[in-house]
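Comments concern the structure below.
With one protein chain held back, the other chains of the complex are shown just where they sit.
Entry: chain A
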Amino acid sequence: MALKSPAVAMGILSRITRRSFSTSKVLSSKPVTVRDALNQAIDEEMERDESVFVMGEEVAQYDGAYKVTRGLWKKYGDKRVIDTPITEMGFAGIAVGAAFAGLRPICEFMTFNFSMQAIDHIINSAAKTFYMSAGAVPVPIVFRGPNGAAAGVAAQHSQCFGAWFSHCPGLKVIMPYSSEDAKGLLKAAIRDPDPVVCLENEMLYGVPFPMSDEALSNDFVLPFGKAKVEREGKHITVVCAGRATETALQAANTLAGQGIECEVINLRSLRPLDFDTIARSVAKTHHIVTVEQGWPSCGIGSEICARLMESPSFFELDAPAWRVTGADVPMPYAASLEARALPRPPDVLAAVSAVLSNA
């Protein structure tokens, strides 16, 4: 196989021949979907700590709108897996209040698009209270759910909130890509004493990734603020997170066939942002492209570029950095337009070629 990353192999394979993945020779460890990895994370943490509970729309009897909480209601009952009415501001506020009082809520938004109804509680109530109270009131809460564009759901249901929440001090923001990311980051988030926003992606929920024995264990947590180098390379750094990692890895694979070795950095957490790993990579490759699904203005790519400009990394660059982002338009419904609103592997190829030819 030409593919270096087994995760990419799985992602692609699963879409081409969904039924064949389990017999694929690429896999040496057990494949687990992102959905199941998230489910394991919640289940294990609920088992570990009585103060952890899940609250959100359809999380209990319906088994989760996207089945992330499947089976948890049967296992833990009404007390700890709680269906709410469709009132985001109210239940987000209740979840934050419960965290004030020392419980550890996992507040699920059916999608983060609806979190905008509750954003006051995420920022004003959750993110700022520890500081405002001079440390008297910790707020150990996780807000989680699918974020960003799915497919064919148009403008109001296709928005990335990575930049929105990363903007705010007091929050930690994670954006898992693989099953290992999902499990390790979400478990760390549930154990974390601060408010954490976990931005998942609906399109990745059904994608199986191999998971190591270590990742399958009950104690597997990933540290925040540490990016993962998904693929090493010497010619150009490609920084991404969440589903954009898939796009970046696919492009990197194609580019490898053309003799261009990309170093693909999966940020894993957007806040804190692991700039050290980016800087080290840029010192090696001297070129950088960022890839994200969110809008360009004041986005994650913008932040990375600004930090490059402000740091000695600027002098390492042989060419201006480029951002590959979602187009600066509300998401259209028509399939042909939608396809042009989000970055695809050819867009990353184009950006890499442009940056490298600028040298």
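The rule is short, and it goes like this: a contact is a pair of C-beta atoms (placed from the backbone, for glycine too) under 8 Å apart; a residue touches a chain by one contact, two chains touch by 3 or more; residues count from 1.
The working rule: contacts and distances are computed from a predicted model.
The protein name that UniProt records for the chain not on display, among "Protein GAMETOPHYTE DEFECTIVE 1", "Pyruvate dehydrogenase E1 component subunit alpha", "RNA polymerase Rpb4/RPC9 core domain-containing protein" or "Large ribosomal subunit protein mL43", is "Pyruvate dehydrogenase E1 component subunit alpha".
Across A:49, A:120, A:232 or A:318, the single residue that touches the chain missing here is A:120.
Only one of A:62, A:131 or A:333 touches the chain withheld from this view, namely A:131. For the chain missing from the display, the contacting residue among A:71, A:193 or A:320 is A:193, taking the whole complex into account.
Of the listed positions A:65, A:81 or A:98, the one in contact with the omitted chain in the full complex is A:98. Touching the omitted chain from chain A are residues 53, 79, 82, 84-85, 87, 89-103, 120-121, 124-125, 129-138, 140, 169-170, 172, 192-194, 223-225, 272, 276, 310-311.
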